[in-house]
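I'd like to ask some things about the structure below.
A single protein chain has been omitted from the complex, and every remaining protein chain is retained in its original position.
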Amino acid sequence: MRIDGRQANELRNVQIETDYIKHPEGSVLITMGDTKVICSASVENKVPPFMRGEGKGWVTAEYAMLPRATERRNIRESSKGKVTGRTMEIQRLIGRALRAVIDLNKLGERTIWVDCDVIQADGGTRTASITGAFVAMSLACSKLLKEKVINEMPIQQYLAAISVGLSDNKEPLLDLQYVEDAAAAVDMNVVMTEANEFVELQGTGEEATFTPDQLNEMIQLAQKGVKELFDIQKDALGDDAALI
Amino acid sequence: MRIDGRQANELRNVQIETDYIKHPEGSVLITMGDTKVICSASVENKVPPFMRGEGKGWVTAEYAMLPRATERRNIRESSKGKVTGRTMEIQRLIGRALRAVIDLNKLGERTIWVDCDVIQADGGTRTASITGAFVAMSLACSKLLKEKVINEMPIQQYLAAISVGLSDNKEPLLDLQYVEDAAAAVDMNVVMTEANEFVELQGTGEEATFTPDQLNEMIQLAQKGVKELFDIQKDALGDDAALI
Amino acid sequence: MRIDGRQANELRNVQIETDYIKHPEGSVLITMGDTKVICSASVENKVPPFMRGEGKGWVTAEYAMLPRATERRNIRESSKGKVTGRTMEIQRLIGRALRAVIDLNKLGERTIWVDCDVIQADGGTRTASITGAFVAMSLACSKLLKEKVINEMPIQQYLAAISVGLSDNKEPLLDLQYVEDAAAAVDMNVVMTEANEFVELQGTGEEATFTPDQLNEMIQLAQKGVKELFDIQKDALGDDAALI
Amino acid sequence: MRIDGRQANELRNVQIETDYIKHPEGSVLITMGDTKVICSASVENKVPPFMRGEGKGWVTAEYAMLPRATERRNIRESSKGKVTGRTMEIQRLIGRALRAVIDLNKLGERTIWVDCDVIQADGGTRTASITGAFVAMSLACSKLLKEKVINEMPIQQYLAAISVGLSDNKEPLLDLQYVEDAAAAVDMNVVMTEANEFVELQGTGEEATFTPDQLNEMIQLAQKGVKELFDIQKDALGDDAALI
Amino acid sequence: MRIDGRQANELRNVQIETDYIKHPEGSVLITMGDTKVICSASVENKVPPFMRGEGKGWVTAEYAMLPRATERRNIRESSKGKVTGRTMEIQRLIGRALRAVIDLNKLGERTIWVDCDVIQADGGTRTASITGAFVAMSLACSKLLKEKVINEMPIQQYLAAISVGLSDNKEPLLDLQYVEDAAAAVDMNVVMTEANEFVELQGTGEEATFTPDQLNEMIQLAQKGVKELFDIQKDALGDDAALI
Partner (left out) sequence: MRIDGRQANELRNVQIETDYIKHPEGSVLITMGDTKVICSASVENKVPPFMRGEGKGWVTAEYAMLPRATERRNIRESSKGKVTGRTMEIQRLIGRALRAVIDLNKLGERTIWVDCDVIQADGGTRTASITGAFVAMSLACSKLLKEKVINEMPIQQYLAAISVGLSDNKEPLLDLQYVEDAAAAVDMNVVMTEANEFVELQGTGEEATFTPDQLNEMIQLAQKGVKELFDIQKDALGDDAALI
């Protein structure tokens, strides 16, 4: 049994509260155990210079943590004057994942800025960000559709992400909280669609390695996890769930 | 009557929720109308280089807004690679204000980092930050006292802040929300102690001027406002209120 | 009696030398005791992007100190690669103050860049900068008017600034030099127009507080000080004084 | 058949020239088709601050491209004043991969800086960097061992990396050159040890997805590829190959 | 006799390998003793903003060293976030020198970006860069001419550069390698044309001085050196040599 009493294949308690802040076109607070992320989707009526005139839209993501979201306070990236490599990796991942399930032609020449701000961190912040960001982006698109700014729903299918890993003694675990993550031999982030296809797969042996069999076990755990997350996303979207 | 039905001398609905996030030694979510700020106080067991060896502590503040806390999305300061002049002004103000009511000798060689992160903005974010930050800092000090890390409460008296202004037609108003602030001829931020003394007074005629009489009227409104805020701070602190 | 023999309500020796450097449209060297600031006003025939096409002008200010303007040498901000919070606060203050007394419509789509460079510092550099910058800006506007680039004088009234404070034993003092400023319990900068109205009022208790009565005393001292500065500005402007 | 006449499961021509530059403790020029990378390993007799006093070593990597390594000239990162997200991702990946096969205790309190500088790019620069960097790091360790600076070889097993992908029509391909990579639906980088275990696995559907079966096909191609690379590394290392 | 057996007036072994990398319009690897520099010339079909619409071209240069080109590893300028003063001086020198022998009108509204990347450093990197960059730029211009993008060869005459110096005991030396350079009392870089005219002359007494007679001696050595370099450049250019 795990430190918080969960089974190896069990998600933490997940909640998605929609319309969490008032200004963005779509926003949620996603809670996975003690990890809490505010995801907002902001629509801007133009695209980056390299895409102008193509009639297509763009989706880009930014990720940050409040300085004391973590056990020890981190220096703000704005004070450091630069964004860390970890932050860049994560926001590039979130952006790529979201773009895999949206038809940018149907969005028109608009940019959706997705901001994922971690209020409290306890492991799995990048996967929670993707799962929450998908809902925020869907809410923003529903709004554009209802207001007839666009004619068709650009979101093509559900998208969710989860972390899996191998514990120190090589047991596969689903949805690692921080202490499990810190002790893990292998850490893997899996981003999937409802059609059981991969969008991103990132497995890292932290000064360790893993076999092809262990890879398979971890992937099966992840498939179970994202299936449950799709249901939670649909609940959160309510009537808008049917638009996708 | 004002746009939201308030009297000229009436505060917005104010709430202070303590222990809002789990890692910091003290934290609150302060809500004033639609303005929401997470204030956290983090204790570090060292002081900046210029103060080492003096046996005294230090309090410093940082302030930021989520990109979509506002009507239009702002570029993150970490992406710009620098902190704006407005942010610097505000965080210097918050730090100075908090240091005016704490006995740094009683704190010992420790730094309290106060982070004010605006989740949603609708005017008065810097004054809400000070009012909330005071409570977060007090909670952190109470914790140090209860855990016998320090022997005496370093907080010496209550501190709160409020904005006042002159409307376009020169009527004094208390606690301006964003649309009032944008239209105001004069904008003033007042930071006071419970002994009815000033800690900071910053009045700015935005392409306008104000007379000594108007200054007096605004100051009286501010005094009424902070008096109400002290009661709300005490309610939020509960049993810890008596320690100050 | 004060350290340099002045009365509590007495200004230091003030001199304003016009046309101090040859390239700018207006320039002065302002001397207040040992504080010396070169203020120059440069006219550029365009406005910032956010103002284009409105037919209005803009005034913006920058402030800096030579590295050895002070007792100890400061690192250049260009070497540090960023402007400090103190510098940003001051240059924002100077710009706001100047914009309060100029009719930007009469300026047309032009920007006046006001540069305040402190050659030697002995307290009161930001208020000396405003008092000197007003003269430099007026000279530049007179030049535009005489050369018929503009049709009406955009400067609407005189503007000057002075520092006041409370000494350690709470005595109000006018025009603090550096050693007085460093020891002061309260430091206040007051920017006023000739009509006895406030443009900016910034009072700071440096780890101290001040009462409403002390606020009034300081304001009366400031009113006396700026009145004397208006006369010195008019002398410096000579024939151009009548244009305002 | 592929654009350059290769089979789907065929590597490009690979060459590893050792001691390519004279100053570093280990260096190679690795050539994979038209991709050319200089990898150098520099030994420094200290470790980063967070590791001091533990008696362990550290390995860190940096990655860059000459401005005209690519079809179109890229702006230098030193001119931009910051490292891009792509560069950060790659250098973090190289460093993690190398640390997975070295016993940092046997290295002692030393840092190995691995620099991968792409002279000419034609796809697969990050995997070529890892394969080459492993050899450069091994040469540097052999040198330390022969000079009796260390007592045991810290390199524990062979490490190589290769890219695989799915073409536009979903055919699995080994070792993608640039035009194939640009057209690929899925791009995967696989880092493996000689024991057929994974160190890193990063699969990305570029606005596309992939099934569990396709994942398996790509992994089998990668296993074939790295097996061939291990032989080429051993040839390059010559007598030193036996030390690992 | 010198440390490597050369006479005082003898160049090191010089080789210029053309078309060293495939993407640039012109590229060389220049080797002078153990100093190796990749020089590439990239043509861009536009000019900097300050030159647009004049029908003239521009030539600009950038210079960098691989971190371990030198005896001790240098921190990358991209990691530092800024270019050092030494690098700026060198790249400004290279650009000025190249522009002295090209007719920018004949180039049309195009920019030639010349990149000099030092792979291995052993003294004289800036002069080797100029000598190599001239050949790379000439190759790029020949290509434009052969492809009829331009009608006339813009290169007007040959250009080469060499270092000379005074040893510790004031003996004039040609083409200093690193250990000679580090010990030299005076270091001079001379850039000349085939017509025996100077383009740049930079002599520096490193905590030493030099007389007018010593200046003359050094200049004569330099004239001998560049004469030999012109022959090597012509050999390298082959058939293209006749176009200049």
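Each chain gets a letter, A, B, C, D and E, in the order it is written, and its residues are counted from 1.
Here is the rule we go by: a residue touches a chain if its C-beta (ideal position, glycine included) is under 8 Å from a C-beta of that chain, and two chains touch if they have at least 3 such contacts.
Values in this document were obtained by computation on a predicted structure and should not be read as measured data.
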item	value
Displayed chains contacting the withheld chain	C, E
Contact with the hidden chain (one of E:Ile150, E:Ala183, E:Leu201 or E:Ala241)	E:Leu201
Residue of C:Ala8, C:Met51, C:Ala64 or C:Leu243 in touch with the missing chain, whole complex considered	C:Ala64
Omitted-chain contact residue, chosen from C:Ile16, C:Ile30, C:Val83 or C:Leu98	C:Val83
Hidden partner chain, residues of chain C it touches	21-24, 27, 34, 36, 38, 40, 42, 44, 62, 64, 66-71, 73, 76-83, 87, 113, 115, 117, 119-120
In chain E, positions touching the absent partner	82-86, 88-89, 91-92, 96, 99-100, 188, 193, 195-212, 215, 219
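To be clear about the criterion, only the chains that are shown with their structure count from here on.
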item	value
Matching chain pair for D-E (criterion: over half of the contact pairs shared, by residue number), options B-C, A-B or A-D	A-B
Interchain centroid distance [CA atoms averaged], chain B/chain E, Å	60
Approximate Å spacing (C-alpha centroids) for the pair chain B, chain D	51
Residues of chain B engaged with two or more neighbouring chains	81-83
All chain pairs that touch each other	A-B, A-D, B-C, D-E
